[in-house]
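To start, I am sharing the structure in question, which I have written as structure tokens.
Here the complex is missing a single protein chain, while all its other protein chains stay put.
And then chain A:
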Amino acid sequence: MARIIELIKQVPNIIDEIYENSRKADQFRYIENEAAIKIQSWYRGLKVRTYMKHLNKNATVIQKIWRGYQGRRKYRIQLEERVRQMRLEFYHEKAILIQKIWRGYYSRKYVFNYYKRKAYLKAIEQKNEIVLNELREYKDYMDKQEEERKHIQRYRQLEKEAKKNHYLISTKQIPGIYNSPYKPTASEMEYILKTVKLEPSEKHDLYVQSLKANKFDSVALPDYLPPLSNKQQGPFRDPLEVRKQRYRPFSPSLRVETDYEGLEKARKNLKSKEWTERLHDDIFYPIDKTIYKKPYDPLMLTKSKFGSLNYGTQHFREEAKPNEWKGNVRFKSLVPPVPEFNKLNKTYIDSHYYLS
């Protein structure tokens, strides 16, 4: 109870205190209210901002991923396009090369080929040279022949003349008219006069020559006959003819030539042949001479100049192992590889390959 009394004692104090407190409370209520509001607003703001921040962060992540995806996709399309372009360019280049070569070939073949024309004209010039040379030679040859012919003709004429006027030849004592003592040399006619022989002797020479040359089969002129005199008398037949008749070979008629007992001999022969061939049509001859006459025929192997092959060799030439001809590289790509694809670990466009 003391307590209560103590308390009751203290009531005015308490009231005072309450009063004081309420006064104090009243005094700071506004300020505190303001402060609370401030704190609340700060807090609320903070909360919202944090949330917004969180949302933004999320949005950024989404955008980042999306944009990255978009970018990569665009890049791939562009790359694809670029590679296609590259290849197109490459193909165009090669197509141009082919066209260039073909057009050049075509025009050279069918339209005009400068170098060929040049070579052709050169060849024609050479050919012309050859033809002209040949013609010139031919002409020279013909001229020479013509000249020779004329010369011979002239000489014949002179000779004929000389034969007629053979008496004009100079003697030891008296020079002839063609051998004038006032000239250093005798004229041509003088030499011709010296060389020609008179008609009859010439005839005889020719005759003897023809006799010796014309050796008809067994009618050679016998060496032991005395020489015929130059002058012949009487209307004789041509001695050649006479000689031919005289040395005519013996030519009996067919009947005279035939053996008188020919028929009997033939019969006999036939009979003996029939007797030997009674048993066999192919008769065995123990010694056939023809065998020995046959030349030795060596083997083809020993005759060959390349020598014989060793034993056990299957082929003429050792064939190389098939693997030796093959390279390690199986394929060769026509289009160079694109490193970007290897980075992305995927090829987006199939490469074009040759099968090697």
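In the analysis below, contacts are C-beta pairs under 8 Å (C-beta built on N, C-alpha and C of every residue); 3 or more make two chains touch, one makes a residue touch a chain; residues count from 1.
As a convention for this text, contacts and distances are computed from a predicted model.
**Q** Which one, "Large ribosomal subunit protein uL30m", "Actin-related protein 4", "Sperm-associated antigen 6" or "[RNA-polymerase]-subunit kinase", is the UniProt name for the chain you do not see?
**A** Looking only at the record, the undisplayed chain corresponds to "Sperm-associated antigen 6".
**Q** With the full complex in mind, choose from A:Ile15, A:Ala36 or A:Leu132 the residue touching the hidden chain.
**A** A:Leu132
**Q** Who touches the missing chain here, A:Lys57, A:Arg73, A:Arg117 or A:Lys160?
**A** From the options A:Lys57, A:Arg73, A:Arg117 or A:Lys160, the contact with the absent chain belongs to A:Arg117.
**Q** Touching the hidden chain in the complete assembly: which of A:Val61, A:Met142 or A:Val242 does that?
**A** Counting the whole complex, the residue in contact with the absent chain is A:Met142.
**Q** Considering the entire assembly, which residues of chain A contact the chain that has been omitted?
**A** Touch set of chain A with respect to the missing chain: 117, 120-121, 124-125, 127-132, 134-135, 138-139, 142, 146.
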